[in-house]
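Before anything else, here's the structure in question.
Left out: one protein chain. Kept in place: all the others.
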Amino acid sequence: MQISIIQPITTPVDLDSQELEGLCKNGITCSVVNLHTGPCSVESRTDKAFAIPGMIAAAQREVQNGVDAIVIDCFGDPGLDVLREVVDIPVLGVAQTSMNICASLADTFGVVTILKESIPIITDAVNAYGHKGRFVGCRAIDMRSLEIKGQVNEMTNRLAEQALSLVRDQNAHSIILGCTGFIGCAEEIRKRLELSGFNVPVVDPLPVTVFSAIPLLQMGLKQSRESYPKHKPKEIKGYPEFQ
Amino acid sequence: MQISIIQPITTPVDLDSQELEGLCKNGITCSVVNLHTGPCSVESRTDKAFAIPGMIAAAQREVQNGVDAIVIDCFGDPGLDVLREVVDIPVLGVAQTSMNICASLADTFGVVTILKESIPIITDAVNAYGHKGRFVGCRAIDMRSLEIKGQVNEMTNRLAEQALSLVRDQNAHSIILGCTGFIGCAEEIRKRLELSGFNVPVVDPLPVTVFSAIPLLQMGLKQSRESYPKHKPKEIKGYPEFQ
Amino acid sequence: MQISIIQPITTPVDLDSQELEGLCKNGITCSVVNLHTGPCSVESRTDKAFAIPGMIAAAQREVQNGVDAIVIDCFGDPGLDVLREVVDIPVLGVAQTSMNICASLADTFGVVTILKESIPIITDAVNAYGHKGRFVGCRAIDMRSLEIKGQVNEMTNRLAEQALSLVRDQNAHSIILGCTGFIGCAEEIRKRLELSGFNVPVVDPLPVTVFSAIPLLQMGLKQSRESYPKHKPKEIKGYPEFQ
Amino acid sequence: MQISIIQPITTPVDLDSQELEGLCKNGITCSVVNLHTGPCSVESRTDKAFAIPGMIAAAQREVQNGVDAIVIDCFGDPGLDVLREVVDIPVLGVAQTSMNICASLADTFGVVTILKESIPIITDAVNAYGHKGRFVGCRAIDMRSLEIKGQVNEMTNRLAEQALSLVRDQNAHSIILGCTGFIGCAEEIRKRLELSGFNVPVVDPLPVTVFSAIPLLQMGLKQSRESYPKHKPKEIKGYPEFQ
Amino acid sequence: MQISIIQPITTPVDLDSQELEGLCKNGITCSVVNLHTGPCSVESRTDKAFAIPGMIAAAQREVQNGVDAIVIDCFGDPGLDVLREVVDIPVLGVAQTSMNICASLADTFGVVTILKESIPIITDAVNAYGHKGRFVGCRAIDMRSLEIKGQVNEMTNRLAEQALSLVRDQNAHSIILGCTGFIGCAEEIRKRLELSGFNVPVVDPLPVTVFSAIPLLQMGLKQSRESYPKHKPKEIKGYPEFQ
Partner (left out) sequence: MQISIIQPITTPVDLDSQELEGLCKNGITCSVVNLHTGPCSVESRTDKAFAIPGMIAAAQREVQNGVDAIVIDCFGDPGLDVLREVVDIPVLGVAQTSMNICASLADTFGVVTILKESIPIITDAVNAYGHKGRFVGCRAIDMRSLEIKGQVNEMTNRLAEQALSLVRDQNAHSIILGCTGFIGCAEEIRKRLELSGFNVPVVDPLPVTVFSAIPLLQMGLKQSRESYPKHKPKEIKGYPEFQ
């Protein structure tokens, strides 16, 4: 099972070799691709809008390369519904997948993310995916997505603090890490919550989504064409990547 | 009050002079603009995605020109949340405005639109705007958006038939015309429904939205920065219009 | 466009000339009328009940006078559904209109009102109009409706304080002034919230509702007879105004 | 336990002696009162509005007479929230009570009522009482409330037909008779549904509500003053009954 | 009317003679039975699961004895839906009945219960019964169900404290005692809340449910067979009580 991880940005944020190895298990191999057309980071709805045309091009290239599924590597799930119209293989969003997994593990969930400005994207997703009844809130750690790689300790401390607040004060029964840049620190945060007396799952969105492609691919499942009609290409202007 | 009507397409679909005059009342003047970057028509989520970057550029130009509000001339409300992040003047979507107006006039509403493939865009909007409890369904007349100008009689007949079905069989208490290309035929459809025994409002989305800018502009109201944080420009690649 | 503003009380609460002038724009002229049958103020459901018969009589007189629309000048929206059954012109409630406008501007809203005892009326309205998912709460300033005209500074201070609490602590993304007696102080409260770091719309219900009649009147829209069947007069006893 | 049954009309609709005897069991005695101020029948929101002031007067007289609880004898539940503000004894609405009882007996319910024009009153109630998720629809038999006493056979046939349609086609798991004038025919309708293969409860609203006062009175329960603040009398004009 | 009160435990928790007398009014007589198969107390979903087979056997014996209705004496409503499939007489759950009664008395309710570990059972019930929109939260007093009989003062103090917190801080407009072991202290808690300025109903679940059988039995109402199809016995293994 060849899974394409599309980063919706033009700046490559390398997954390090350990992170990538961690994903290539159970019959999975992964490719990670970036955009030719798009923003340097995704922190707002406007950033998302600038990413999607480049994601369409990237997805079409990856389909040509023979991949079996696409995972969008950004908690804003940019282009999730669009790529589902464009390609004939399963497309997974990390926010949608993480929220659906929490729905099986816990009555409620909270999200910890990077910036206060990113919260409306997450509440949009909660509403669109039908999880409003389970969502207790979102907290930001006030670090930009391109800053966090170099400050893992500070990031982890702030995430643990906000996660504890969601669990203790807001009745969150599970926690979702609301940025794929937080990869790898879920277990540490889970342990700190357990030390505070709360035994709750903490979801690391990118890897859990990659592994969630397995049941779809094994069963031949993909998006419904009644919900996501196949897009018919038409004339577009102003996009060098598509000319 | 100078209102900019942004058509999210590169193909100008002229509002004729009578239609435009009909909008320029009560202190309103209108400008109609098209895109440099974008698709030739909007009938899918993918079309919407290709329209939004060009709409951002158009909106920024219109703000430079001193307009007071922006109305997006497409029932898919493409870019509505994005433009609200980008500009500091009110941005109105015709679908959102029409649905909110129906919420004051009737317990339920149904939508008649162009193509079956466009229905998921409309149900997305119904959900995002919180109108699921009022929405009884959407029916398509199976005509493309660029065809309808030349076939107004056929279009009106099909719209009236689908509208009647929604009112009589689905308990719709009001009807929204789900494409701005249907401009001008609401009253005819309302009369036909009345002849069938149903006295219900039929909403023509573009003009009702233009006039709905008046209460906002008179009262100095615009989008909340808590829901739509101001976008901070960042580096983007692959967009000639922005270089 | 001649709009009748019906005050659901027997005590005339004059809109001052500046306030009235502020409404008579964009082709609107306004008449303000009071009741012959009804209470001296509206602060409870019981007060509302005593107001409605007199409002029916007033509305019928105003229709005879040739007005084009009716606006009910009380945040409890007394008689809104009843008048819609009785007359054949659009009837607008200030609470319903304000809430629908907030639905276009912000994800959530909070309300500031006069008395704790009035809060159940407002939560009834929130539920009836389908806005429960957006409503974060209502706060009272503990001043009676007939007191506030003489204490505008105190009123404004208390409103700003409660509004700030709703925005900062309850996640309100917009504020509605929940009494038409608060007319004219929305901009001041908006500025104070902005000084505290929150850039959110503050809705002044009476004027925004008067201006919201424009899109309805321009488009010939009024209440659906499927939701509001036309009332057929029948014998009533005990109402001198109707004998 | 002395229960006052308030008929919100000026025309006495006598409960016959058998009907009244059927209510006076288990320690209950009943008084039935009519209005001095009000309409001759209640079939619209406007009728309800004209009834409520007279109901307040009647309720106050009945409290003076020492009754222990008030039941409103009309499926529109006119004045339910108002009387709860006015008196200090429990006030029961037959629609609210019937819907709450169905919530314990079945997943869903449908309502059969008199006139198509009365349906919006019932859907208002369904929404206000929080039963939207259980309500499958309302059907009218097209007979006026003052006609049905003389045409019990015809009424029963039409009710059974509409009830069967709700159960068979709309998935109603229980039926509420949506007019207190239908008293006494629930068992007949239940039997007919059973003959068609559907074993479902059919609720007769007035008697089930009278008996539902017993648990409240035995336990000393009445309306919450947080939801229904006590009304403080104020000056009203135009109501001879209150002068 | 002979009502069987089934305690879903093998340890008899005697209702004292005063408590039992309090239930035997208005034509009611009660029998109280325990289980042969089951747990010693019910504080978790697992305890509920071990109780239900024994409850089926007890219910079948009680039906043989000629009882008219069954009340399940545990706030977890164990076996409520199962017994409704098994027997042909009404089966009442104390949690469901209490919540439906609050729905008639107040806009919102909160629950006070025994242990933090029991809260998920109560939130499951709130969701299953459709009361999520009214429920403000549940607080535990941290006493086990078998401890409370001997510590009524301490129990009452803790209940009053938690109830006040729900009313004052969480906007609860009514309180439900979330354990049938709390029988008899509702009025004391109501008085203490009133002393703190909150005039709200406090529901004692077991007696209010026993009295709520009266309207059902008087009207011949019981569970719908569309929602609760009659169970057809089949072969089971490992249950000595059923061999």
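Brief remarks on what is shown
Note that the chains are named A, B, C, D and E in the order they appear, and that numbering of residues resets to 1 at the start of each chain.
Methods note: a contact is a pair of C-beta atoms (placed from the backbone, for glycine too) under 8 Å apart; a residue touches a chain by one contact, two chains touch by 3 or more.
Note that the coordinates shown come from a computational prediction; the quantities given were computed from them, not determined experimentally.
Although it is not drawn, the missing chain touches A, B, D, E when the whole complex is taken into account.
When the missing chain is restored to the complex, the residue among E:Arg168, E:Lys191 or E:His231 that touches it is E:His231. From the options E:Pro53, E:Gly76, E:Gly137 or E:Gly178, the residue with contact to the unseen chain in the full assembly is E:Pro53.
The hidden chain makes contact, of the residues E:Ile3, E:Ile28, E:Ile72 or E:Val86, with E:Val86. Within the set E:Gln7, E:Asn26 or E:Ser41, the residue that contacts the chain not displayed is E:Ser41. As for the chain not pictured, it touches chain A at residues 25-27, 92, 96-97, 100-101, 103-108, 129-131, 133-134, 167, 173-174, 186-187, 198-201, 203-204, 207-209, 211-212, 214-216, 218-227. In the full complex, chain B contacts the hidden chain through residues 120, 123, 132.
On the side of chain D, the interface with the absent chain consists of residues 107, 133, using the contact rule stated above.
Here is the rule we go by: only the chains that are shown with their structure count from here on.
Each chain gets a centre from its C-alpha atoms; the one nearest the centre of all protein C-alpha atoms is C. Separating the centre of chain B from that of chain E, both taken as means of CA atoms, is a distance of 53 Å. Averaged C-alpha coordinates put the centre of chain C at 30 Å from the centre of chain D. Along chain B, residues 107, 133, 227 each make contact with two or more other chains.
Listed by label, the pairs of touching chains are A-B, A-C, A-E, B-C, B-D, C-D, C-E, D-E.
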